[in-house]
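With one protein chain removed, the remaining protein chains of the complex are shown where they sit.
Chain IDs A and B follow the sequence of writing; residue 1 opens each chain.
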Amino acid sequence: MQNIPARTLDDLLVLEDKRMVDFIQQLINGLQIGSIYALVALGYTMVYGIVKLINFAHGDVIMIGSYVAITTIPLLAAFGAPSWLCIIASVLFCAFLGFMIEAVAYRPLRNAPRLCSIITAIGMSLFLENLAMLVFSPNPRPVPRIFSTKPIMVGGIQFTFNTLLTIIVSVSLMVAIQFFVKNSKTGRAMRAVSEDFGAAKLMGINVNRTISLTFAIGSGLAAFGSVFYSSTYPLVEPMMGSMLGLKAFIAAVLGGIGIIPGAIIGGLIMGVAESLTKAYINSQLADAVVFGILIVVLLVKPSGILGKNTKEKV
Amino acid sequence: MKKKLALLMAAVFMLSSLAAVSGCAKKDSGKILIGGLAPLTGEIAVYGNSVKNAATMAFDEINAAGGVLGKQIDYKVYDEKGDPSEAINAYNKLMDEKMVALLGDVTSKPSIAVAELAAKDGILMLTPTASAPDVTKPGSNIFRVCFLDPFQGAAMATFAANSLKAKTVAVLYNTSDDYSQGLAASFKAQAETLGLTVINYEGYGADDKDFKSQLTKIASSSPDALFVPDYYAKDALIATQARGAGITAPILGADGWDGVLTSVDASNISVLNDVYFSNHYSVQDTSEKVKAFVKNYTAKFGEAPNALAALAYDAAYMMADVLKTAGSTDSKALIKAMAAIKYEGVTGTIQYAGSGDPVKSVTIIRIVDGKYNFFDKVTPK
Partner (left out) sequence: MTKKTLKSYAVNLIAVMLLYGTMVYLSESGVLSRYYSGILVLVCINIMLAVSLNLTTGCLGQIALGHAGFMSIGAYTAALFTKWLDLSGAAGYLGYFGGLILGGLLAAVFGFIIGLPALRLKGDYLAIITLGFGEIIRAIIENMQFTGGAQGLRSIEQFSTLPVASGICIISVGLLTALMRSRHGRAILSIREDDIASEAAGINNTYYRTMAFTIAAFFAGVAGGVYAHYIGILGAKNFNFSKSVEIIIIVVLGGLGSFTGSIVAAILLTILPELLRDFENYRMLVYSIALILIMIFKPSGIFGRYEFSLTRAITYWVDVFKGKRKPFAALRSRNNKETED
């Protein structure tokens, strides 16, 4: 029924069944987008863990990171430097942006009811999107090549250097962050603040600085995500962050919000689920399925896969 | 404090509404008012501005040559922000200002909304670029300059079968977009009529950026051609990912691809080789009329005119033409003149055979090395 192209047969086929090859191909697709979700989800989860706020503007920080990247790359090229150095510019700018957003919009509302914080976050997200539309125009802009996109063949499975790099770097960053939070002094301060705000203050932890640092790190990670995202989907436009941010948030909730390994697991599961749904079930309803996962998780186990149930005490 | 604030707000509200009422009353009786609707802000502002620029240029040329019926044409275009309800507001505003005819809207959804009202009002409505079939259905006073989406879809299927000698085709379309959905359906229908096999018919959502799952599926069935009927931004992403997934077959598209070169960076431009899409005209057309139009537009606006600009330019001239033929601004006379028009425009010969949809030929553009090249013209039977 389907022609098997000659080139696949010529390669060393470790796996005989073509369907198995296709499945692994889809799996790799899912892992790639999943690792980007995971990187972004890390930012959400770290921020939520410490200040119990869903930072709606996080997705838009990614968008800004991408714009910084495409602005920096021509400058780098003029100096003969390789394109991927734009990551440094992106990370620094986004970290600073995250710090500023927290200081200007979220810190004044730290003691306000949850409703106000959510609305402010939505407002901040809208602000970033519309600012980008004014400054950069709503027309999408292409991204110059950052990492190689030539297909590499291994055992009949095709992927690019881009894909490989995305997955490897993302996982390494996540492991590094987990290590940092578990073992370093600042990491322990972060965990202390998320456990009990007041007690941490009494113990002499500079709460404001810790929170600012959390935002900065979260946003910096998002910048990594944005560069990988832009090299895979080389088109930047002001609204690109909203759907990505939403899906990454769902990933964070899926894995257990506030828990760092949860973001990793949630992101990868989301990516693979989305990929397999598009491939094997129905590409039209992939979005609905993704949101369906969220609803099922929230109804069955709101604390997520790795989460613990806590009851609120009066 | 609260009462003061409330009173102040009420006063502001009163004053501003008074200002709005008074501002609307003036009307210049020495000019013929032609209303325009276009998305001048929002995500598709690029399209709206192309239409506005080209139509304005055309009307300026007409006015410089003495106007129509001894009067100058006043072309007033309002922003509908890409939203049907805003389009209705703007349309109502123009009706209040007693416009003689409507040149608009640009995209299909707002055009359909306005067409419903225009049909009841009996005013002449000419849309340069709205290509969905439903636009001209509400009434016989609604016309369009461009060809229909179903016609485009069928033309591309014919092109695939006859020029590319394809036997199997795949389709990847946007399920949230009426333009994409309509084109995909008509392509499939015609392909099957011509004896082609549609081996994949995949979809994706409005906000999707990742098409690897669908493209991997398509790649493994190795079609002779892939049809992607969407707008240029998505098309750029799909083309990049398709080549990355190992699809070397030609990619086919419709007029939404126009402008895709601005969405792919020079370093990646090779992904667009072997792309064929249907369009309303080619910048490389050697006819005098097209050459003059391209020259003037580029000089005035700093960029080459896209297909929407070309269509809007023709629309403006057609308006002037029917005014001359009818000899008055009476709507019935204008509509009659439009139904009988035969106009040689930048986008080809435009005439209507009993409906508001013109019978026109489709230009096929091929992208080679980062340039739009004229490839072929497909004429309807």
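Just a few scattered comments:
One rule holds in what follows: a residue touches a chain if its C-beta (ideal position, glycine included) is under 8 Å from a C-beta of that chain, and two chains touch if they have at least 3 such contacts.
All values derive from a computational prediction rather than experimental measurement.
Checked against the full complex, the candidates A:L134, A:I152, A:A176 or A:M203 give a single residue touching the omitted chain, namely A:L134.
Checked against the full complex, the candidates B:L37, B:A55, B:L103 or B:L117 give a single residue touching the omitted chain, namely B:L117. Note on the undisplayed chain: of the listed residues B:N63, B:N89 or B:S361, the one touching it is B:N89.
Within the entire complex, the positions of subunit B that touch the omitted partner chain are 2-6, 9, 13, 16-17, 19-20, 24, 40-41, 78-79, 81, 83-85, 88-89, 92-93, 95-96, 109, 112-113, 116-117, 132, 134, 137-138, 174-178, 180-182, 205-206. Although one chain is not shown, part of subunit A still touches it, namely residues 48, 52-54, 105, 108-109, 112-116, 118-120, 122-127, 129-131, 134, 242, 246, 249-250, 253, 284-285, 287-288, 291-292, 294-295, 298-299, 302, 312, 314.
Assume only the chains that are shown with their structure count from here on.
Separating the CA-averaged centres of subunit A and subunit B is a span of 36 Å. Listed in rising order, the residues of subunit B touching subunit A in the complex are 42-43, 45-46, 175, 199, 202-205, 207-210, 212-214, 216-217, 220-222, 233, 236-237, 240-241, 244-246, 262-268.
Only residues 2-3, 5, 18, 22, 25-26, 29-30, 32-33, 138-145, 149, 151, 158, 160, 232-235, 237, 239-240, 242-244, 274-276, 278-279, 283-284, 286-287 of subunit A touch subunit B when the two sit together in their complex.
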